[in-house]
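Yeah, one chain of the complex is gone here, protein chain that is, but the others are all in their spots.
Should a chain be cited, it is by its letter among A and B, assigned in written order, with residues numbered from 1 in that chain.
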Amino acid sequence: MLRLDAVSVRFGGLSALTDVSFAVPAGEILGLVGPNGAGKTTLFNTISGLVRPRGRIAFDGRDVTGEPLHRRARLGIGRTFQIPQPMHRLTVRENLLVAQVFGAGAHEPERIDEILAVMEIGHKADADAATSLALQELKRLEIAKALAVRPKVLLLDEVLAGLESRAKHLFMLKLRELHALFGLTIVIVEHDIETISNLCSRAVVLDFGRLIADGTPDEVFRDPNVVKSYTGGTH
Amino acid sequence: MFELVLQAVFSGVLVGSVYALVALGLAVAFGAMRIINLAHGELVLLAAYMAYVVEGRFGLNPWAAIPLALVVVVSLSWVIFKAVDRIREHRELNSLILTFAVGIVLTNAILLIFASDVRSTSSPTLQDAISIGDLFAMKGEIVAFCVSLVLMGALWWWLKKSWYGRAVRAVSSNREAAGLMGIDPARIETTAFLIAGALAAFAGVALYTMSVVQPAVGHTFTVKAFIVTVLAGVGSIPGVFLGALLLGVTEALTVTLASSALQELAGMVLFLLVLFFLPNGLFGARARRG
Partner (left out) sequence: MSAKPASFRPTMPETIAGVALLLVAVAPIVFDVGNYALGLLVSSLVLAGLGLSWALLGNLGGMVSFGHAAFFGVGAYASALVSARLGLPVVVAVPLGGLVASLSAITMLPTLRLSGPYFALAILAYAQIFRILATEAASITGGAGGLQRYPSLPTILGLDLSSRTGSYLLVLSVVAVFAGVYVAIRRSHVGIALRAIAESEVATRVVGVDSLRLKAWMLLLSAFMAGVFGALNAHVIGFLEPDYAFGGSWSMMPIIAAVFGGYRTVLGPICGAVAIYLFDQLVAKSLIPVGHEILLGVVLAVMVLIAPNGIAGFVGGLLDRPKGGRPHVAT
């Protein structure tokens, strides 16, 4: 479904990503792990189109390395931001409407209602998205927007950050529900080892922009390189 | 022919130094607050008219107007800052419109008080021509050039060395981080605006001594200052100086080789060319982009 080949990104003199390669088969939930500054968000930015890397990114069989940002959504790449970015001056419902019409290609009101219900923000459907939602609701809206484009791949950037453990647990169940309900492939950035172990069938680890491990969560978290990057060294 | 071109380049450099002063004022305010003061040119113009008043009413050398110009322009600059500070929503665009409005008010106020006649210095000393080799310049132009260089040097030193100056740089690159380090962004912003006003005051008096002014010209100064900042790219004082010289020289060459009517056009075209083909300016680090 998704394949990265030798993806590298440099910002000025700084190497954010170096020679990252991995593949994500359809239907998998992949964990993207690494210390702060390792390049996880940059990696998401290259997949979703905000940043143009060297190397090759293939999605659903086609080369999307050169595709502009807005086209990737239409191809089926849905993405959430770590700090939620709702569309301003629009209601929650309108946020989903825009995502649907321009990302999925058609307006389906019932599906919007469905997504609102699944993400449990139906009660705020007609509220101003940018100003009247709590942080949790904003995060749910982020995911709802991404779902509205009918994605084949969902990129989740630290959606669980800032939640206390019970809320985290509920969210995790919700993600499993979405995975099953919409037949998604998911790549999730997370810090919490337990979450990754429970949710993901596979994990890749980034450190200083390089891929240092790729395997099941168990394998990966016992890899000495990974342990070193988490406990030793400064960033 | 060659002498004409050389003369044009020379005159362009002299005028350009004053453009640099104007542009620096705009840039300092922009750097601290991320807003463009569209009334900046009118502040410069106001200072020029202060020089006119001092020369006309009291018969003094226009440069004696500096204290008056400083007082008037810096206080106005402070008022504008306070007004912009009060804007809550959509700071960037609303401040553009607000300063645009202030510019209109100032231009028309000048028109009302001083009428639309063209003004220029009548001081014989300043109008005296001196020659450097084959090149000619008015004494006024040379004085203005020197004053500009001194001020630019002082500003450069201040930004690099003094605590306040470095605080300004800190705030403009990362406001929150600066705040966390104990720098009060509000005070820094005020300082930046006041500095901008002071630079405008000097630039205005300088322009009066070497060129002509009339009410409509305030707007032109703002546009030229903006052109220079685009040419220079953000974050580089030497860049602003060179960009301003480039503008001055381009204009002078256009007047000499083509026609004076196309003078403004030259600056505009230069501006658009750089805007589209050299997004980081000619010398700059990183330009503000969408």
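The definition used in the following text is that a residue touches a chain if its C-beta (ideal position, glycine included) is under 8 Å from a C-beta of that chain, and two chains touch if they have at least 3 such contacts.
No experiment lies behind these values; they were computed from the predicted model shown.
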| item | value |
| --- | --- |
| Of B:V71, B:I97, B:A154 or B:M181, the one touching the omitted chain in the full complex | B:I97 |
| Chain not shown, touching residues in chain B | 35-36, 83, 86-87, 89-90, 92-94, 96-98, 100-105, 108-109, 111-112, 115-116, 219, 223, 226-227, 230, 261-262, 264-265, 268-269, 271-272, 275-276, 288-290 |
| Hidden partner interface residues of chain A, rising order | 48, 50, 69-71, 73-74, 79, 81, 85-91, 94-95, 97-99, 101-107, 126-128, 130-132, 145-146, 148-149 |
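As a working rule, only the chains that are shown with their structure count from here on.
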| item | value |
| --- | --- |
| Centroid distance [mean C-alpha coordinates] between chain B and chain A, Å | 47 |
